[in-house]
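Only a single protein chain was left out; the remaining protein chains are all shown in position.
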Amino acid sequence: MYPVMVGLKERQVVRFALVGIGRAGTLHAECIVGNPDAELVYVCSRSRQTADTFAATYSARVARNIDEVLTDKSIDAILIASSTETHIEYMRAAVRAKKAILCEKPIGLDFAAVESFRNEIAETGAVIQIGFNRRFDPSHAAIHEAVRSGSIGQPEVVIVTSRDPSPESRDYHASSGGIFLDMTIHDFDMVRFILGEDPIEVYATGSVMVDPMFAEIGDLDTAMTVLKTASGALAHINNSRRASYGADRRIEAFGSAGMIQSLNMRPSLQERFNRGNTGLQVPFISDYTIRYREAFDRQLSAFISAVRGGGPLRVTFEDGRRAQILANHALNSLLSGRPEKVDYS
Amino acid sequence: MYPVMVGLKERQVVRFALVGIGRAGTLHAECIVGNPDAELVYVCSRSRQTADTFAATYSARVARNIDEVLTDKSIDAILIASSTETHIEYMRAAVRAKKAILCEKPIGLDFAAVESFRNEIAETGAVIQIGFNRRFDPSHAAIHEAVRSGSIGQPEVVIVTSRDPSPESRDYHASSGGIFLDMTIHDFDMVRFILGEDPIEVYATGSVMVDPMFAEIGDLDTAMTVLKTASGALAHINNSRRASYGADRRIEAFGSAGMIQSLNMRPSLQERFNRGNTGLQVPFISDYTIRYREAFDRQLSAFISAVRGGGPLRVTFEDGRRAQILANHALNSLLSGRPEKVDYS
Amino acid sequence: MYPVMVGLKERQVVRFALVGIGRAGTLHAECIVGNPDAELVYVCSRSRQTADTFAATYSARVARNIDEVLTDKSIDAILIASSTETHIEYMRAAVRAKKAILCEKPIGLDFAAVESFRNEIAETGAVIQIGFNRRFDPSHAAIHEAVRSGSIGQPEVVIVTSRDPSPESRDYHASSGGIFLDMTIHDFDMVRFILGEDPIEVYATGSVMVDPMFAEIGDLDTAMTVLKTASGALAHINNSRRASYGADRRIEAFGSAGMIQSLNMRPSLQERFNRGNTGLQVPFISDYTIRYREAFDRQLSAFISAVRGGGPLRVTFEDGRRAQILANHALNSLLSGRPEKVDYS
Partner (left out) sequence: MYPVMVGLKERQVVRFALVGIGRAGTLHAECIVGNPDAELVYVCSRSRQTADTFAATYSARVARNIDEVLTDKSIDAILIASSTETHIEYMRAAVRAKKAILCEKPIGLDFAAVESFRNEIAETGAVIQIGFNRRFDPSHAAIHEAVRSGSIGQPEVVIVTSRDPSPESRDYHASSGGIFLDMTIHDFDMVRFILGEDPIEVYATGSVMVDPMFAEIGDLDTAMTVLKTASGALAHINNSRRASYGADRRIEAFGSAGMIQSLNMRPSLQERFNRGNTGLQVPFISDYTIRYREAFDRQLSAFISAVRGGGPLRVTFEDGRRAQILANHALNSLLSGRPEKVDYS
C-alpha cells in the first residue's frame, strides 16, 4: 500500500498544499477551509503577489516553491489546480515525495506524456484522484445509483446536456486543449459513470456559433457527440459555451423499465402567476459558486477518506485517462468526419 | 323503484329536454350532443328567438312550453339549467311527469321552498341529480378516492382555493343569492365529498375588494370560510370573484400519513428559459370551456348511467341541500360575526 | 390554380373519402366526424367486413372500390391512411380525379417511385398535404413560432426525444420501411420545421435493445441521429420503440438568447407527498388517443382551410419528400458507418 497513508490516524486532519489559485483553486481553497477534516497549509502560485493576498484570505502560508511543500513531512496531500500543462510535472514530484494527490482534469494536454506518466506510476501505489467533481453531485450520483441498482432496468440511452454560462477568456480557451478535452471530458466521465460501461465508438461534430474567437483559435463552441457501448447502449452529449439562462447541466438515463433525470437547480422557490403567464424566477446559476459547490465539498471529503485509508479512490487516474481517450477520439472524429473506434489499451 | 327507468333498456339512448340556454345550458347542450348515449330533443327558453338559433345549432326542437316536453312520453330526462328561482318549479313538474332530473346548483334561492319540495318528493323515488360537476373532475375525484382509500391516513385538513376568472354581470350577481350560495356552494360540496364527513360548525368572513358593485348589491367578492367536523378535521375555503391569471381551482387534503393536491390545469407544455427567468406559458383558463369541460361530460355520463338503472346517483338531492345549508350558515356567520353551529335536520 | 377548389364556397362542408381504416384511419375518421366543416362520406378498405362495421360506426358508406369514390363528383378530398406501399397509387388516381389529398407519412417505401410521382404532379397544381400531424401540436408549434419570431435568438441546437410506448406487431415493422422512415421521419420534419433550415449532413447509429425481433427483420429499436445545417446549427434525435412510462415526445430549441422546451403532457393534476417522496401521477399516455389527438384535429382543419382556398398548405409534398430524404440518408449513414452529405436535388 501507499506509505503516506500509514501514518494517518482515523480522524487526523489532512494537511493540504494547494497548487494553482485561479477559479478552480479558489473553490478548492474554500472547500478545504470549510472542511473540519482538512487544513490548508501552503499555497503555491507563479504569481507571488496574488498568492500573498490569497494565502492571507485563507490563513495559509505561501510556499517559496513546490520543493518547500514536498519536503515538508507534515504535508499529506497536494491539490493540483494549476494550468493543465503543469499537472504531470507536479504530480510526478508529488508521487516521488509520497504525497496523496487530488488533481484537476484533464490529466495533461499531451497524451503521450499522460501514457508515459501512467507507466511510471504503475507499480508505485500512488494515490491520485482526478477532479471529476460531478460524480459527487448528489443528483448525478443518484442517477448512477439508480442505474446500478436496476431501478430503470437495462440502461439503453444516456443524454447529457452540458452548457456553460459563457465563454472564458481567449487565453483560457487557446491553452485549454479544445472543447472536448476541456469541457466535454466531464460529460464523457458522466457517460462512463452512469452506464458503468466503456463506449467503444465515438462520433463528434460541432460548430462555431457563439463567438468567432473559437474559430480563430481552432476550437468549437457548440458540439454534439454520440457514443456507443458494446452492449448497444447509446449516449449523446450536447455542449455549448454559452447559455443565456446560466449553467445548464442535465443528465437523463433511459432504460427498459423507466427513466431518471438529474435536472438543473432552481435556487428560487417563488412562482408567479399573471395574465397569460406563470413563471419561476431562476437567478442565473454559476457552476462554481452554486451548481457544483456541494459536489466540490463531497469530492474533497471522499479524497480525505481515501487518504486516511477509509475507502478506495472514487475517481481513479484510469478514469481520468479513459475520459481523456474519449476526448481524443472525439477530436479525431471531428477531424476525420467519421466515427472512431475507441482504443483504451 | 322510480318508474321512468323501467322502460329504458341497458344501452338505450336517453332523450333529453334542456331547460335554460345560458352559459351553463350551452355547455350541457354540448355534452349531450357529444355523448353517444344521449340525444338532445327539446330546448326550452323564455326567449323564443335565442332558442331558435340555439336549437338549430344543436339540431334540437324548440318546445312551445314546458308542458309540451313533459307530456312527450319519449322524453326520459330534463336537464334544468335555467335561472335558480325557477329550479324548484321545473323540478316539481318534472317529478310529476316522472322524468329523471339533472338540475344545476343551487336547488333554489328560498330555502323554505327547498325544504317544502324535499318533503313533497320524500316518498316519490324521484331521480334528481344536482349539478356539482366538480365531483366528476378527474383530479378532484382522485383526492376523494385517495382519502377514502386511506392513502393520506386520517384526514385532518382540507384547503380549497376557488377563484373565478372575473365577475359576471351585475344582474347575474344581484339574483344569484350571494357568493356563498352561488360560488362557495361548490366548495362546500368539495369539503363534504373529500372529508366524507359533514361540517358541524362554519365561520365566514369577507370583503369587497374586486368591484364596488358587490357592495351595492349587498354581496361580497372576496371571502374566507373555516369549517370543522365532529372528528376535529378542519377545512378552509378562500374565494375571489377575480383571478387575473384565470380560473384557480385547487384542493389540498392533508392527513396523518401524507398530503395530496389537485392542482390547476396547465394547458401549455412549453417552458421558456431566459436570462434570470424561466416561465411556463399558461393561457388564461376558463372553467366552462377548459377546466371543467371533462367534468361536465362525466357528470352527464354518470347521470345517464343512473337513469338507465346502472348505478346509484352520484350526487343526490340531499347533497345539494346540505351544501346549501352550509351556504346559509356561512351567510349567517357573516351577518352575526361569529361561527355558527350547523343544523342539517 | 387547382380546379377542385374553385367550386367550394367559403363555408361549404368538405366531403371526404377515407382510404385505410387501421389505427391512423380510425383517428382520422373521428377527426372528420367531429369537425363541423367536414363530412365522412366514403370508407374504402380491402377488408369488406371490417369496413362495414367501421362505416356503420361513423355513419359513412363503404365504397365498392376507389373508382366509385373518385368518380363521385360530390367528393372533395381523399384522406389516405392505407399501408405505405399503396400511398402513391391512390394519390396518383386522386390527382387525376382532381381530388384534394391528405396522405399519411411516409409518401412511399420506394424512393424512386416518390421521385417519379413528384415529376408527374409537378405542373398539375395537385393539392397534397402530408400527415406530419406534429406540426399542429400546440406546444411543438409554439416552439416553431418562438424560434421564428426570434425569442431565443439565433437557433443553435435542437434536441428531439421521441419514444414510442411499445413496439407494434412484427408485420407492421417488417413492412414499415424501418425506424428512420417510419418513426424518425416525424422528428426529421420537426427539425426542419423548428430550425427553418434544411440539414446538410446526417449521422445515424443504433441498436437492438428492446426486442430481438427488430434484428430478425433487419431493423433497429433504439437510434440516435445527429444533423447539421449550413448555418452550423446542430440537431440531435433519440428514438426508442419502447418507453415504460408512455409516449415520450419532447423538443428543445436552444439559441443565443434563450431556450424553449415542448414537454410531455401531464393529464393528471394530482401531486402526492409522502415520507421521502413526492409524486405526480402520470397515467400512461398514448400518442393517438391523448398526446396528438388535438394535433390531428388541427391538421384536418388546416387541410380543410387550404382545400377551401383559405390559405396555403401547411405541410407540402416537398416537406414529406425532404423528411424522407433525411430518413434515407440516415439509413445510408447507419449502413456506411459514417455521416452522409444530404442531397435534396
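For reference, chains read A, B and C in written order, and residue numbers begin at 1 within each chain.
Following the convention adopted for this analysis, a residue touches a chain if its C-beta (ideal position, glycine included) is under 8 Å from a C-beta of that chain, and two chains touch if they have at least 3 such contacts.
As the structure is a prediction and not an experimental result, all values here were calculated from the model.
**Student:** One chain isn't shown here. Among A:Ser139, A:Ser207 or A:Gln299, which residue touches it?
**Tutor:** A:Ser139
**Student:** Which residue from B:Val13, B:Ala97, B:Met213 or B:Val226 sits in contact with the chain not drawn here?
**Tutor:** With B:Val13, B:Ala97, B:Met213 or B:Val226 as choices, the missing chain is touched by B:Val226.
**Student:** Among the options B:Pro138, B:Pro165 or B:Gly258, which residue touches the chain absent from this view?
**Tutor:** B:Gly258
**Student:** Touching residues of chain C against the unshown chain: what are they?
**Tutor:** Chain C touches the missing chain through residues 244-245, 273-284.
**Student:** Quickly run down the residues of chain B that touch the omitted chain.
**Tutor:** 153-154, 156-157, 159, 161, 163, 201, 203, 205-210, 222-224, 226, 228, 232-234, 236, 238, 240, 242-245, 248, 254, 256-259, 337-339
**Student:** In the complete complex, which positions of chain A touch the hidden chain?
**Tutor:** So the residues of chain A touching the missing chain come out as 138-139, 142-143, 146, 151, 257-266, 268-275, 281.
Methods note: only the chains that are shown with their structure count from here on.
**Student:** Which chain is most central here if centres come from C-alpha coordinates alone?
**Tutor:** Centroid comparison flags C as closest.
**Student:** Of all chain pairs, which one counts the most C-beta contacts?
**Tutor:** A-C
**Student:** Any idea how many Å lie between the Cα centroids of chain A and chain B?
**Tutor:** About 59 Å separates the centre of chain A from that of chain B.
**Student:** Could you grab the centroid distance between chain A and chain C? Build each centroid from C-alpha atoms only and quote it in angstrom.
**Tutor:** Centre separation, chain A to chain C: 43 Å.
**Student:** Could you please state the distance in Å, as a whole number, between where the Cα atoms of chain B are centred and where those of chain C are centred?
**Tutor:** 41
**Student:** Among the residues of chain C, pick out those that touch two or more other chains and give their numbers.
**Tutor:** 257-259
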